[in-house]
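A protein chain is absent from this complex, but the other protein chains hold their places.
Coming up: chain A.
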Amino acid sequence: MEKEFDNGNCPQAGMSSKLEESNLDPSRNSIHPAEEKDMTSFPGDLENNGQFKAGKDAHRKKLCGYLNKFSAKGRIKAWKSRWFSYDEQKCHLAYYRTAQDINPLGNIDISTASFDCKVGEDERVFEIRTPSKAYILKAVSTQAMMYWLQQLQIKRWEFCNSQPGLPVASIIVSALSGYEPLPDCTEAEEEELMPTVKTPTTLVGVKAASLPAPQAFTALQNISLKHPWIEIQNTVHNLCGGRQSHGNGGNMFDFDEFQEPPENFVEEEQLEAENAVEEETQEETRTGFRSGLVRKAKKLNSSFPRFAEGLAQEKVGVLQQHVLTLTEEVKCQKELVKLLHKALEAAQQEKRESCRYLAAAEDKDRLELVRHKVRQIAELSRRVETLELERKELGQSLAVKEAHIKELAEHVQLLMDKNQAKQQVILKLTEQTAGDFPDSVTEADVIATETLYKQQEEIEHLKDDIKAYKTQNQFLNAEIHQVTKIWTKVAEKEKALLMKCTRLQAYNCQMESKYLMMLRELQELPDLPSDHVEIVKRLIQEALQWDVKNGAMDPAHPNLVSEYDAYGFMSVPEYEVEDWKLLAKIQALETKTNILLSQEAVERPLLERWNSLGELAPSTELKGLLRCGIPVEHRPRVWRWIVNCRVHHLRSAGHYQRLLGKREATKHPASRQIELDLPRTLTSNRHFASPTSPFIARLRRVLLAFYWQNPTIGYCQGLNRLAAIALLVLEEEESAFWCLVHIVENLMPVDYYSNTLVASQVDQRVFKDFLAEKLPRLMAHLEQHAIDLALITFNWFLVVFVDSLASDILFRVWDAFLYEGTKVIFRYALAIFKYNEEEILRLQDSLEIYQYLRFFSKTISDGRKLMNIAFSDMNPFPMKLLQNRRVIHREKLEAELRELERIKAQYMREQVEQGAGLLDGAVSEDEEEG
């Protein structure tokens, strides 16, 4: 990697290639003839010359240069040379046909772009992807490309950081007080990911503007087909600029100035060109041509030094021969010396013998000596004989041995032949076996040797690729890192904006509801001029249409009023009557306001507490949490836990299935009522709206199973709603069944749903007692207007507020109810009256009061407030008192019922006594009245 950059750091490398290209390019002269001419003639300073539209200090930072842009317009696909210039203010990368153009052909928004570089066909190609378009660009060299990419990244990061603080900044601080901003990534960190690419000065920056566009094939081809108008504008402008500069030399953009690079620059260029040539040769020698070149060089060089060399060699030869003769001479001399030595020795010996012979005094001695000598000679000849014999023997044995060796050699030859044969057989067999395989071993060997060279080449290629991929990988890591950082920042901003949005929505809802309320009041004003009435009517119509528009505007936002809530209840109840529609709208808006406002402050900490809650266990803490309401995501688990705890003793494996089996065996009258009620259950809920919904089938089974679970109750209208709510939360029907069992058998008093609903009626009386105690003023008011509350509250108790409260409040009531029991119903029923106490007190007509009481529970929008009333304002609420009151009222009610029975019996007796005559009389009386 580093090596690559080192290579890249010398600008000549890039320069040379460019020179080559431009030299090859015949159109170059035609495009920039003026420039070339002026290059040599115009003296000037590079710094000044470099000033384009930017200031002097900005010039150093200015990111601009020629790149080839890939354009595929229709069938014409080509690389087109473009002058790219980065605009700091807009964070745009504008591109022009030439550096002299004023009107860009296009802009690339860098702030939202991501960058990519490809490894593969051409490693100088990189991509800028914006949400709307992907730009494929090609730099002059890999290094230039890396420089571009890195600079663009830096620019993007700078821009993202320097973006003027959004108005949400304050919100971020205030709302996310706990949030610690991400530590800004230091430069060093950046360095780690991607070593900074040094500026390839000649390829990018303002200087490059004065260079001819690289790879400008033909003028025509380079012209943008997409932007004919801009092209014309630019051309005209350039022409004008050129002409004017000749005239006064002071046009506003100083075109001529920068079009004409200074002399020294040209010099530099020439210098560089020279260097480049040098570099070129160096490069070449580095490559595989090296050996060839060396050889060539040798060949060239040999002609010159041959002469001298020949002389020396001859001399050496002569001298060497001289040495040889001399050495031989020495050898001969040495031989001669040896011979002479021997002769000398023999002579000496003879001399010694003769001396001894001469020394002998007498003949006898001399004879003796001779004899001795003769004996010696005889002995010696004998020895010679024996030695001869020995020699003969040895010769014989040698012959024997030789014969033996011959034999052995023959044997070896035989074995070798055998071996050869065997090898051949093996070879044959191997060939045979190898023939079975598609790639025979021998063939593979051949191929291996053949491809070895190829593979080596390939390895080289792969090494190159690896290097490229490393570069790419490093770049992409840097890119990912930066994009992630930007993403985090943007996400934070988005969060803050969403929070602000939520708040604004809440305010908006509030305003809207107030506006609607005002409209409603206006509408009800008795003495309104008719034209005003019309206006109000129209405004109301418009207001009712808002919903549709709003829904269309923000389909993506989950917080906005969606048609249905988490459990499939309609957010805005559908009413047919216009006036109610308005009311429903107002209420929905108020509910939304409350939800939106409480979301951050209340719901989130609650959710966190629920999230941190592990194993569930009965406790006062849990009771408190349940009263505040279970978050939607935890509700099924918690309900299941509550129900399981309480029906544990009743529950046995397969119990539910057995009950369902019973239902199949026998048909019973309750099933008719159940069938009648199934399509009429929670009709405002989308899960129950369709008769083919799986919820309906589950509800049927749950209710029928319950019939067999508790035949004394069987089926009572209202149980369908309880079961339906259980199904909505728990989904699974057996759980819902046990939830229903839990409610009816554990929570509700005996006879709540059985034949005469005695316990329900008792509870109405108990409730009146509590209301008189807790809200005496209201109770007095209701009594004054002869309001029978039981008409209103009876079904609140029987179905635990289903269809009487807005769904989010309903589920909160149920959360506490399932855990604590009927006391919760009393608390909430009282709270509902307390919540609206002032409103009821204001009404002075019994009919109005009834009409108000009919729907007032549904208009409650602030669930938190209601909860606080229920669980703190209504304290103390001792269970003992409730039970005592139930006992007392039950006795009273039963006494009354007995009395009623008595009256009934008496009436029957009277009827019988009076006979049929009375009936006729009644008819005639009616006829008279009609």
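The definition used in the following text is that contacts are C-beta pairs under 8 Å (C-beta built on N, C-alpha and C of every residue); 3 or more make two chains touch, one makes a residue touch a chain; residues count from 1.
Convention: contacts and distances are computed from a predicted model.
A.B. asks: Assuming one chain is omitted from the figure, identify its UniProt name from "Glucose-induced degradation protein 4 homolog", "Ribosomal protein S2, flavodoxin-like domain-containing protein", "RAB31, member RAS onco family" or "ORMDL family protein".
C.D. replies: So, among "Glucose-induced degradation protein 4 homolog", "Ribosomal protein S2, flavodoxin-like domain-containing protein", "RAB31, member RAS onco family" or "ORMDL family protein", the name matching the hidden chain's UniProt entry is "RAB31, member RAS onco family".
A.B. asks: Please identify which residue in A:Ser111, A:Gln717, A:Asn746 or A:Asn868 touches the non-displayed chain.
C.D. replies: Of all options in A:Ser111, A:Gln717, A:Asn746 or A:Asn868, contact with the hidden chain holds for A:Gln717.
A.B. asks: Can you work out which residue in A:Pro679, A:Pro776 or A:Pro878 touches the chain that's missing from view?
C.D. replies: A:Pro679
A.B. asks: Going by the contact rule already stated, which one of A:Lys428, A:Lys623 or A:Arg854 would touch the omitted chain in the full complex?
C.D. replies: A:Arg854
A.B. asks: Looking at A:Thr325, A:Gln420, A:Gln657 or A:Asn755, which residue reaches the missing chain?
C.D. replies: Within the whole complex, the residue contacting the unshown chain is A:Asn755.
A.B. asks: For chain A, which residues reach the chain that was dropped from this view?
C.D. replies: These residues touch the chain not displayed: 576-577, 673, 676-677, 679-683, 716-718, 720-721, 753-758, 761, 786, 788, 790-791, 794-795, 798-799, 803, 845-847, 850-851, 854, 904, 907-908, 911, 919, 922-923, 925-927, 929-930.
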